[in-house]
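Here the complex is missing one protein chain, while the rest keep their positions.
Chain naming follows the written order as A, B and C, and within any one chain the residues start at number 1.
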Amino acid sequence: MPELTVLYFAHLRDQRGLDSERITSTATTARYLYRELVQRHGLTLPERTLIVAVNEAMVRWDAPLADGDTVVFLPPVSGG
Amino acid sequence: MPELTVLYFAHLRDQRGLDSERITSTATTARYLYRELVQRHGLTLPERTLIVAVNEAMVRWDAPLADGDTVVFLPPVSGG
Amino acid sequence: MEDFQVTDRPIDLAAWRRRLDHPQAGGLVIFEGVVRDHHQGRAVRHLDYQGYAPLAVRVGSEILVAARTRWPLLAALGCHRVGHLEVGEAAVWIGTAAAHRAEAFAACAWIMDEVKARVPVWKQETFADGTVEWSQGTIMRSAAPE
Partner (left out) sequence: MEDFQVTDRPIDLAAWRRRLDHPQAGGLVIFEGVVRDHHQGRAVRHLDYQGYAPLAVRVGSEILVAARTRWPLLAALGCHRVGHLEVGEAAVWIGTAAAHRAEAFAACAWIMDEVKARVPVWKQETFADGTVEWSQGTIMRSAAPE
């Protein structure tokens, strides 16, 4: 199973209680990974409010994941 | 005859060759004073391009002049 | 030095301003986003920002490049602070330089709009009554390839 690093920010960091974690997952895409995290940790942000980044680049929800990827689900931003 | 102070800026200062002068004039309004200065010193800026200030306030061309007034004819501005 | 940076230290306003100097520049416009003491009528005690720095730098830099394609800019720079900020501290600094002021104004305002919509930074407000809340944000505009 691929090993992934997940980084958490803002609401998701609060809900997960972690800045980051390394996990092994059967999820083949970011979408399946997020659904797995929702199940395991009770994350509440709807997919439609999030943007996915893999290895510091924004990708589509159905982009495939590979061993060693760093995945981030980006909540609505509020900089400035 | 009223004694007036005239201040010159920009093109008018160049044409008059002075920053300021005190003059006695029979001119009863700013318009007549400017025409007198045009005659005496060959000032070339048309009246329609100038704004008149008397005692540090903008006035109309036909505003009356009084003894001791400071009169300025303001060429097109180019600050900034 | 990167044109767009994310920093956890106070933004060095004077140093950023110096980087706008350009002999052809006739107009410089600077925007500073500052921590204010209220939000929607509630008193704010302080703010905490989180940012996903590598992506924030990348997106911020892309915004600056895009601004340079839209306007004839001589300089376009930006910096976003993260971490704990007190009232009065600068959270974001954007600066533009152009030969003429209209372009500098338009580009600076546009860059700031884009930064708010696209740069992965999150603001948490601590109110005077002790309540702590993430600011309501904007769903990020993705630059993911279709």
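Criterion: a contact is a pair of C-beta atoms (placed from the backbone, for glycine too) under 8 Å apart; a residue touches a chain by one contact, two chains touch by 3 or more.
Only a predicted model underlies this, so the values are computations on that prediction, with no experimental measurement involved.
The chain we do not see here touches B, C in the full complex. For subunit B, the residues touching the absent chain in the complete assembly are 7, 9-11, 13-14, 48-53, 56-60, 63, 72, 74-80. Where subunit C meets the omitted chain, the residues involved are 13-14, 17, 21, 23-38, 87-88, 99, 101, 104-105, 108-109, 112.
Just so it is clear, only the chains that are shown with their structure count from here on.
Subunit B and subunit C have Cα centroids separated by 50 Å. Chain centres here are Cα means. That of subunit A falls 74 Å from that of subunit B. The set of subunit C residues that touch two or more partner chains is empty.
Shared interface positions of subunit B, i.e. residues touching 2 or more other chains, are not present.
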